Structure formats: structure tokens, C-alpha cells
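One protein chain is absent from this view; the other protein chains keep their places.
For reference, chains read A and B in written order, and residue numbers begin at 1 within each chain.
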Amino acid sequence: MKVLRPRSADEALRLFSENPLALPFSGGTDLMVAWNMGSLNGKPVLDLSAIREWIGIRKMPGGLAVGALTTHAELRDHPEIRRNFPLLAAACAAVGSVQIQNRGTLGGNIANASPAGDTFPALAVYEARVRTISRHGRRNIPFLHMFAGVKKTALNQTELIEAVELPFLHAKPARQVFRKVGTRAAQAISKTVAAGLVWLEKGGAIKEFRFALGSMAPTVRRLAAAEAFLKGRTPSSSAIETAAGLLTKDVHPIDDFRSTAEYRLEVSRNILRSFLGT
Amino acid sequence: MARIAVGFAFGAIKKIQFDPCCPWKDAVVADTKDIPGENCVATIEADQPLLAPGRVMHPMEPILLVAHPDRNKVWQAARHVQITYEERDPVLTIEESLARKQLLRGTDNVFKEYLIERGSVKDGFLEAAHIVEGEYRTPPQEHAYIEPNGMAAWVEENGAIVVAGSMQCPYYVQKALKRIFPGRNIRVIQAVTGGAFGGKEDYPSMLAGHVALLALKSRKPVKMLYDRSEDMAATTKRHPSIVRHRTGLTKDGRLTAQDIDIVFDGGAYITLSPVVLSRGTLHATGPYACPNVRVRSRAVATNTPPNGAFRGFGAPQTLFAVEAHWEKIAQETGLDPLKLRRRNLVKEGSVMATGQVLKESVSASEALERCVARASYEAARLSHASVNRKPGPVWKGMGLALVHHGPGFTGSGEVMLASRAAVALNRDGMVSVLAATTEMGQGEATVLTQIVAETLGLDMSLVRVETPDTAKVPNSGPTVASRTTMIIGNILMKASLKLKDKVAKELGAFPTTAKGLKAAGRKLCAKGPLHFEEEYQKPPEIVWNEAAYKGDAYGVYGYEAIIVDLSVDRLTYEVKVDRVFTSTDVGRAIHPDLVRGQIAGGTVQGLGWALTENAVFSRGSMANSQFTNYVIPTFADAPAMDLDIIENPYPRGPYGAKGIGELPHNAPAPAVVAAVRQATGLLITELPVLPEKICHGMLMKKGRTS
Partner (left out) sequence: MKISVNGRKRSYTGPAFKRLIDVLREDFGLTGTKEGCGEGECGACTVLLDGRPVASCLIPVEHAEGRKIETVESLAPGKALNPLQKSFLEEAASQCGICTPGVLLTAWSWVRAGGSADRQAIRRHLSGNLCRCTGYQSIVDAVVKTIKRRIR
């Protein structure tokens, strides 16, 4: 099997263009399982793990840039992330186990495009942008546009994820929530995973509301209909109920061996109800 | 090496083709034609083939075996075999089997059937003020031992086949191999074995047959290690069950009739189903005295991999039903589940459904009362009820269960096994324990050492347990059925006493120091070890009539009460077990740490079965055969446990001990159901108690669905 291990971004882009079928590889928490089962079909591997410039969290104007190869453990423990993006830190602490958090990378997680990606709802409400790079240049892709379906991204053939940009929030939210509902207390796959932010007017009306759900559709979803409905309204119980009813405008969960559509929907609604209620 | 299966549940194999573009040169392939003797893996019967003989009965049935010096090339080779087949509509559930969708076995798909009758249930129902019916279902449970199955084999120069691997029962493996390789010397050695819980009782015979067949054909040592997914998909599970109860009670809750119908899904072959069903049947009434009982039970065939032994061996299924049924009775009659148990539990002198009179060491009441006191059960239930009336993040629930378990083989099983074990004084002054009994983490090596050392008055360091190797140790039977401490311990105690007598006769006294033993060894063992082997002797007062299925089904029972205290999240319906209290009668705790280890481990396995473990089958195959998707408890799921050991000695057990390995798995599931009922008002009668079921129940209660 051919293994390419570039030491710099430039080398990576060159090798990738020479080996367009190569499989980008970072922490290996998903791909090593497939490799061991012999199901990578002898594809060449583009092992990105030695590209130091893509590791770590840096300040940028108006936000933070998280290198694609930054692990969930680094994000979980990073003081700037914990202060400014606590829902992301909480999500990283809920990914797999400590062993997986120490190896799995944010870029790898995004490129893997699982519908159950635990960090995705947080990235969606923080309105992160994915910075990609190829020999043709860079692109900044809004997080919600990053996914095309189950295990499918918007990346084109020659693109790699370089970093995830997190813009600082314009104001401190009145309330925030991250909630992962998995198959067990730890080391679990999500049945539903939610992240929410809300800002209130002085009078108590909702100024802005952002809420995202994972495992509820082929890709992570923001609740566009509920968000729009609630803007400017006071979160009365009838308004909250209407918003909860609007979930199905944006998500359509399924029955599988991990859970049921009914459960996923009702529990997501409960999380929303509890978040907006007092 | 790899085994090749086709993944369809039922049908005929038409043609097997080997893709010529694959380099087959270095690979060794074995099929049914290579089997020198019978194509079977003998357990109770010999109906399960070693390799599918032209037709498959379940999706994981092995058809061909491939060995290659390079692991990756095995997989490549396996992918280059094309099997053409004709699939028939498979039988996938108990209901389909009973409806005879296809005939897989005999004329009715029934592997085995039992009937127990005591008194007259008809009269009992006439006498009853309340009659309550219920149906209870349990799913297949995967053992999920952390070490997968694995086996190696080689052929010695003299033609003997040697097999070494992970197993509970070396002599079972040997018995199976003798029919596959008639006339050959077969030696089976237990390698260090990781947890088993029944999962390495019968399946290792299959694996051993496979590696031995390839070793014989290739004339090279062959090793086969199952990866996790194959292990989960191909090996045995706890039998899924449907148990129906119809119960008559007087106005104040005294049992007048128990009419119980049990069906277990045996899978595609009979394997151990008759004995699993027997234990399930005999425990079906729970530890309660009822004058009128009828228990009818059947194990049926389906096109799924055979189900087999798993800690509790049929008892957890039927005890789940009888214990959860108290909640149904409470729901319908308004009687209190604790008082119902107090009124009906067995005491000394009580008569079981088989007519067995409980003469001694009956601790049902003591276990129940101690557990209730330690958990402050009644006060906690009241306090939970008040929490549940107010708003808050969780609903709280506390539930209890009371169970029993007969250690050792059922009925005349121990007589038929006629187990043998030995102790020997060696020339080097060490005392050996010789038994085929296997260590798999439960601590048998420690406990048997203790029993022998104690009987001889020696320090434990002077006793060693020899490796279970059929060439070196007598057949002490399988390491199953909570029988090791009680049965093998007893045999070894007797053998130790004979050794002690003999040495004392020769030397005046049995030496108890290392130096003294060394001298004794030199003096008495010049021609070889001083060896004393004993066989199991049935206590004459234990009487079982196999034909009538009546009498002393077990020599004694262990008892356990459990109280589960849990919270149900009001947003997500997730169940968090906060605390568990157990009070367990073990007869005598030979090694209290190991006893607690068995109780704690069995309890958490039982909680897993109760709450999250759900082997999902699709077209006869396990669809979630990964640790990611078959969800066992983690550190974060398991509760704090208060483990209370009761010592009510069993006069016929070594130093009063009763077997303890399985009892703790019987109790948690019904207690979870009871606690969830207090928390939510929902009585969930089908395991596992998933949050999805609670959610659905709550939506139905509110009269709406999503």
C-alpha cells in the first residue's frame, strides 16, 4: 500500500494533485478500522498528520482559527475555546472516549461527514466557516454548506480542509445549550445532538435564536423555520410549542437500530422546549 | 485463517467456485470432504455440522475454511470464492417458528418441551379473588467478553491433534473432536482465557474443529482469532424468550395458582437449548410457594445462529417474567409488590413446583428484609413519589426483585457428569490441584487453592493449580453452572482429606511447612506423585426423577434481593441507575473479594441486559455486531453498588459454600422495570427498557404521538 506523508501544506497539495485518488488521513479513528478490515481497497493514503502548520488554535481578526489537525482534546481543554465557544468545548468532551478525543481531529471529523458528528451542531450555531485549500487557492465555506449528504462533503476532488474559522459572537447570549443524547452515558453514538444560543431584548422578546440538531437528518441542520418564527416573539408556552412543531420543517429523523424517529423528534423538541422555557 | 459464510439464513448451496485470478497456491482450503469422521459439533446431540453440508440453516453457518500464512491474504482469498445458492424464506422469530412457516426440526420446530404440574391450577383459579395475566419478552444478549474467541491447533509427529485456546470446557472440546477425527489422539489445552460468561462453553468446540481440520490438511500449525464483529455475529447469545403468566391470588395477595408458558428461541441447532430451557423452566415460579402450578415450556428452531449458554442459563429470562409480573399484579390489584413478596416467598419447609421440599439454608426472607432495610426502601419510595409530583429534571424510581438460583447441574446432571478431580503431592513438596476446571477471571484457581490449602492446613503458596490439559488432568466437567466452588471444591476437599490421611499414616502427621512437605515429597514420591482422585458422589438425600421431572431439581438454592434506585431524565427519558443494593446468600464466602466481584459484575451485566443491550437481528444476522452499536455499560453507566453478603451455610457445600456465579444476573432486570414504573407510571414488559419505549409510553399517556 502506498503511503504519502507530506511534511508541509505545499507538499501535501503537490502529492494530492499527483495522486488524486489518495485518501486524506489525519487521526485515523475511522479510517484505521476500515484499513484493518481490508476495505480501503489498496487506495493510496495521504497521511496529513505531519503537517505542523495545520495543528493548533490561533487568533485571527474577529475570531479563532482552528487548524484542521487540531484534536478534540486540544479544543476541549483550550482556554480561548472554553471562554468563547463553550458549546464546542462541551461537544469535544462528548466525542467518543478520551482515547478518541486524543486522536480524532476536527478536520477529519468534518471530512468524514457523519450525520451524527457531535461537534457539528455547535459549529453550526457558531456559524463557523471551513477554510479549504487546493492548488487553485482557498475557499471559505459556511459550515452548513459543507455537507452534501451522509458521508458526503462539498469538498472537490483536490481540496483539503486547512482550518475551521470561528467568528466571535457579537454579544454574549442570554442562554446556551449543548446536549448530546446517545446510546449510553459515554462512548456513545448520538441519537440526537443539539446546540442552541439565544439573545433576548430588554423586554424579554427573542432578539436572535440559533438552534442546530445532528443525527436528525442526513446532515446537521439549523432550525431555520423555528428560528425565524421566534425572532421578535416572547417565548410564551404557546410560541415555544409552535416552534417545537416547526422542527419537522428542517429535520426528518429516521428509525434505525440506534433509535426511532419518534424518539429523536420528541427528545429534540423537549430539549428545545426546556431551553426556551424558564 | 478465515471461515466463509454466505450470509443468507436458509437454503441450499448450489455451487462453489474459486476465482482463478486469485493466487490459491499458498492457501489451504478445507471443505466437508476433508472431514475424516462425522461432520458434526457434538454437544447434547450432534445436529450441528462443522461445515454446512450442502445447505445452510443460519447466515453465519461456515461453508469453507481458508488458511494462509499471511492474514491479509486470507481475506483476499475469501473474497475470491463465489457461492451460488438457492435461498428459501427463513424462519426468523419465535412466532414464525410456532406457526411452522418452514419445518426446521421434526414436525413442529420444537427442540424440547417440559411440563411441570403441581396441584390443580384450575382449582387455584376458582379459589382466586384476582386473576392477572401478563406477557414478558427478552432479547438475545451478547456476552461481550473483552477477549474474542481464539484457537490454535497443530498435529504432532505421532499423529495426535493438539488444540489450545480460549475455552471454558476442555473435555467438551475433546468430546466434539473425537467424533470429527475418529481414532486420533486428541489433546486439548486451555490457554489463558478472558471472560466467558457461558460464551466459551460450546462454541469453542466449533472453532477447535475448524483449526484442527486445517492443521490436519496443511500439516502446519493453524491459528484462528475471531475479530469482534465475527465473534458477535457468529457465536451464541442468550436465548430470546416469551413468557406468559396467568396468576391467581386471594384477596390479600396469597398465590393460589401460577400458570406459566415459556418459549425460548433456540436458533438453528439444538446445541444446549434443552438444558437452558430446563433451568429456565425450573426457576419460572420464582422463589415463591404456590400450591397449584403449571409450567409448560418449549425451545423452538429459527434460522438464526444457535443461542447458547449465558450466565444464568435460562433462569434470568423466566425470573424476569415472574418478578416483573408482580408489578402487573400490583398495577391491577393495588396490592404492594413488597408485601406480595413477603406473603408468598419460600421458607424452610416450602414445596417447589417439582415437589422439592426446601429443607435447609432458605434465605429468601432474610435477603429481602436486609436489602429493604439497607436501601431504606419504603422511605425512599415515599420520597421519590413526592419528587415526582413536583417539577424537576428527573423522575425517580426505586424497584426491587427477589430471585433464587440453583447452583450446579440441573436434576441428575451432576450424576451423569460424574466429575473427577485430584490432588497430588509432588516430589518437590508442592501440592497440585488437578482438574479440567478453567480459570477465566472468576477466581477458581484461587478458591480451589484455598479449599485444598485449608483442608491440608497449608499456606496457599504450597498449592498450585495445574493447567487444564486433557493429557494431564481428570475430567472435572465443564466450568459452568455456578458449580466450581460447590461441586469441584467438594471433590477436592475429599481428595485432600485422603492425601492427608495417607501422608499422616506414613509419616505420623501431615507436615504443614514447606520444609516438611519437601521432605515428605522426597520420601513418598520417589516413584511419582502421591495422587488422590475422587469422583462426585450424590448426597443420597437429594432425589430427582428425570422421567417424571420431579423431585430435588437442585441440591440447594442461593437467594438474592436487589433494589435498584434510578432516575429518568424528563427531557430525554434516559435512565440513570444511581444506586444498587444487593443482599445475596452465598452459603459461605470462601473468598469475599471474589464473591463481591461476581455479584458486582453479574449485576452490571444484568443492568446492561435490562437497559441498553439489544442484539438487533435482520434476516437472521446480527445487525449491530460492533461494540459501537451493541451497547454494554461503561464506567459512566454503571452505578455505585452496596453489596451485602449473607452467609447461610449449605451443609453439603465445601465449608458451607453455594455456587454464586450466575445468581447476580437474575435480579437486576425486573427491579429496573419496577423502578421505571415508579418513576414514569409505565410498566415496560419487554427488555431492554430503552428510552424510546419510555418516550413512546409517555406520548401515548398524553394521548399524542409525534
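We adopt the following convention: a residue touches a chain if its C-beta (ideal position, glycine included) is under 8 Å from a C-beta of that chain, and two chains touch if they have at least 3 such contacts.
Here the structure is a predicted model, which is why all the values come from computation and not from measurement.
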item	value
Chains in view touching the one left out	A, B
Residue among B:V276, B:C371 or B:L594 that touches the chain left out of view	B:L594
Touching the absent chain when the full complex is considered, from B:G37, B:G119, B:G195 or B:G516	B:G195
Residue among A:A186, A:A205, A:A225 or A:I254 touching the omitted chain	A:A186
For subunit B, the residues touching the chain missing from this view	143-148, 192-197, 227-228, 440-443, 593-594, 596-597, 600-605, 626-628, 632-636, 638, 640-641
On subunit A, residues whose C-beta touches the chain left out of the figure	1, 3, 5, 27-29, 32-33, 35-37, 45, 47, 49, 73, 96-100, 102-103, 185-187
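Just so it is clear, only the chains that are shown with their structure count from here on.
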item	value
Rounded Å distance between subunit A and subunit B, as computed from the means of their C-alpha atoms	43
Complex interface listing, subunit B residues touching subunit A	72, 75-76, 227, 570-574, 576, 612, 614, 616, 623-624, 628-629, 631, 633-637, 691-692, 695-696, 699, 705-706
Sites on subunit A touched by subunit B in the complex	37-38, 179, 181, 183-189, 257-263, 265-267, 269-271, 274
